[in-house]
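Only one protein chain is missing from this complex, and each of the others stays in its spot.
Just so it is clear, A and B label the chains in written order, and each chain counts residues from 1 on its own.
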Amino acid sequence: MSDTPNIVTGDTEAPTIEPPPDHGSGESQAPEQRRTLHELWLSGTEEPDWVRGATDEGAQELLPERAEPALATQRGTLVSDDYEVDDEIDDDERQIINMGPQHPSTHGVLRLQIELEGETVRRVKPIIGYLHTGMEKTGETLTWMQGPTNVTRMDYLSPFFNELAYSLAVEELLDVAIPPRAQAIRILMTELNRISSHLLFLATFGMDIGAVSMMIYGWRERELLLQFFEKTTGLRMNHNYIRPGGVAADLPDGWEDDVEDLMVKVPQGVSEYVELLNENPIFIDRTQGIGVITPEECMAYGVTGPTLRAAGVDWDLRKIEPYSGIEQYDFDVPVRKHGDVYDRYLLRLEEIDQSFRIVDQVLQTMPAGDYRSDDRKVTPPPRKRIDESMEALIHHFKIFTEGFKVPAGETYQAVESPRGELGVYIVSDGGAKPWRLHVRAPSFAHVQALPVLMTDSLVADTIASLASIDPVLGDVDR
Amino acid sequence: MAGPTQPPGFLLSTLEKGVNWARTRSMWPASFGLACCAIEMMATGAAHNDLARFGMEVFRASPRQADLMIVAGRVSQKMAPVLRQVYDQMSEPKWVISMGACASTGGMFNNYALVQGVDQVVPVDIYVPGCPPGPQSLMHGILTLQEKIMNGEIRREGVFTKTA
Partner (left out) sequence: MTDEANPSSDETPQEASPDTAPAATVDLGAEVIEISADEYLDVVARARAAGFESFVDLCGVDYLRRRPRYEVVVNLLSYESKQRIRIRVGVEGGDPRLASITSIFPGANFYERETYDLFGIVFEGHPDLTRILLPDDWDGHPLRKDYAVGSVPVQFKGAHQAS
């Protein structure tokens, strides 16, 4: 942490920090010294000021209702949950409870302020930022080739999709052609990743609903996929495998057998989930008609992915804006109509099947060839050439020290991640590092839409609603 | 057994061993999952790796019931006070495992948003390297902590000494 965070780097106007607008909290917003955490304080002694005040800040207050027209519109007109509640509410009968940020069912460090009237949730305010990692800033300090290392840690349940969206955006600016084998490997890995992500959803969702054995089952199958990922990329998570120009390494020997093995074992496990949950009366009671979101609300709030498709909108970027040659594979986009928790669960089960269809086709039609582009812009010369040629050595050195340059411009590339539309917006100034790297995170929009799902429902259903949109807080906060 | 230079003597030394053994065999972690490492922490507790073999599978939601905090993931400046609060709510004796590069040092995110090492906020007993550490690494860290407790004293003093 620097003591002087503001340094003027160019011939620009002096940086001005405008005071935040008055939002009704009444607290003074005097600029404070940059905090340092270097000193421990004794257990039991008086805490430093910033610790005491840090968990009840202005942005985290539930504002007076009149100050939040957006929430009011959600409550009044758009929500179509089943629970009828009286509009005449005595303020004394309401209480505000905090859920999180350290709570086992928040899937990380999400904090929800819930205003309850008895057992009914009247208002919800999601508070995020507890996992803000500054990745967009860090992305500006890393070269284009180092970028996937950074973005892969955003949505840590679908790292391949982050890398793919980033790589597609960089390749769009670079205008590099990707060989067919690299594209097929990308599709193979991302679709397997979709399966592993959905398996984790089933595990945590089951546990949140109360089916604790799902926790054991889901991880059991996911472990098989992770073993294949580890064999291919060297890591179980945060792979940094898909990079601008192709992928980091070719598939390992015998990958066909591994994938065939997966295609037998994982669906076997999934069939057990179906048996356990699909007609389980408790499960149905807790999920059907809960957390309803309509297509109109989805559009207004930017909700995408399985949540949108469960609401009845046939929208999958794999079909609409195909990437990495996914259009050559034959698969269906499952769509359901109720938009409730149960439909989202079923839809993800169906997506696992469809992803296996794609994986099967990739397995049958994996083209031979190079696993990365032979474009000299992004790919270092082969090892043999470095021994023979001085130019190749210099080229190799330059690629790995200062990195390659990307033509100036801006682009937005989106892929269909297991959670929804994952977009990467990149601005390049023609240098070796991104000028601006912005990630349009699906979970960010979903967390924002949580009040729509939860308002005027029962407090026990908030857990089901939250789990059903499968938020990843690394994706929300970045 | 206690030698001539160790004052506690036979009885206390045996008691110490007994207490330490009891502590290691029923250590309940507080579920403090933050980021990617939390997923691996859950994987450690799940079927394939089965943390229950070490008597530690009971991840408690309430810090009051936990002895061990596994800080699994990057700690942001906004989260640090919360983390400290959870730590203070845990009852003694308590231990902390810093899981992963981000929790230990800030990892690859050397920037404004992250606490560069959770040891600036809470005292850490064991650092587990990796990004994220695999279940085997975490289990090794847990076993190392058990070893540390077995070889340690019952009372721990001077944990919170100010560093220069």
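Heads up, the rule we're going with is that a residue touches a chain if its C-beta (ideal position, glycine included) is under 8 Å from a C-beta of that chain, and two chains touch if they have at least 3 such contacts.
Just so it is clear, the structure is predicted and the values come from calculations on it, not from any experiment.
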Touched by the hidden chain, restricted to displayed chains: A, B
Chain not shown: contacting residue from B:37, B:113 or B:138: B:113
Touching residue (missing chain; options A:313, A:378, A:453 or A:466): A:313
Option touching the unshown chain, where A:323, A:356, A:371 or A:404 are the choices: A:323
Residue among A:137, A:231 or A:338 that touches the chain left out of view: A:137
Contact set of subunit B toward the excluded chain (per top definition): 77-78, 106, 110-113, 116, 163
Residues in subunit A touching the chain absent from view: 1-2, 4-13, 15-18, 20-21, 23, 29, 31-32, 34, 50, 53-54, 57-60, 63, 67-70, 73-74, 128-129, 132, 134, 136-138, 140-141, 172-173, 298-302, 313, 315, 320-323, 408-413, 421, 423, 425, 427, 429-430, 435-436, 438, 440, 444-445, 447-449, 477-478
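Just so we're on the same page, only the chains that are shown with their structure count from here on.
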Interfacial residue positions of subunit A with respect to subunit B in the complex: 1, 5, 35, 37-43, 50-51, 54-55, 101-104, 108-109, 129-135, 137-138, 149-150, 153, 156-157, 200, 203, 215-220, 222-223, 226, 236-238, 473-474, 477
Subunit A-facing residues of subunit B, complex: 31-36, 38-40, 42-43, 46-48, 59, 61, 63, 73-74, 76-82, 84-86, 88, 108-116, 120-121, 123, 131-132, 134, 159-160, 162-163
